[in-house]
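Presenting chain A:
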Amino acid sequence: MSYKCSRCKRDVELDEYGGVRCPYCGHRVLLKERSRDVKEVSVH
Partner candidate 1 sequence: MAPAYDVEFVEREERKARFLVRGVTPAFANGIRRAMVADVPTMAIDEVRFIENSSVMFDEQIALRMGLIPLTTPPEGEFVEGDTVTLAIDVEGPGTAYSGDFVSSDELVKPADLNVPIIDLKDGQRLEAEADAAMDRGKSHARHQGGVAVGYRHLQRVEVVGDRDQFEDEEPHIVRGVIEDDGELVPTSEFDHDLTVRYPGKEVRIEDVPNAFVFHVETDGSFSVEELVTRAIDSLEQRARELEDAVQL
Partner candidate 2 sequence: MELRVTESSENELSIEIGGEDHTFMNVLKGALLEHDDVSAATYDMNPEQSGGQTDPILTVKTIDGVDPLDALEAGAATVREKTSALREAFEAA
């Protein structure tokens, strides 16, 4: 899962042990990045 730290704006990879915390600056607010998958939408 890729996130972005809301304070230092660096990309963060989370694993199941580290908890929710930026490893570079220690900030606890992380923003989830949009998935790189192609999203298919039909027009309604």
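As a working rule, a residue touches a chain if its C-beta (ideal position, glycine included) is under 8 Å from a C-beta of that chain, and two chains touch if they have at least 3 such contacts; residues count from 1.
For anyone wondering why these and not others, all candidates are chains of the complex that A comes from, given by their letters.
Because the structure is predicted, anything quoted here is derived from the model rather than measured.
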Numbered candidate touching chain A, per complex, among 1 or 2: 1
Of all residues in chain A, those that touch candidate 1 in their complex: 34, 38-44
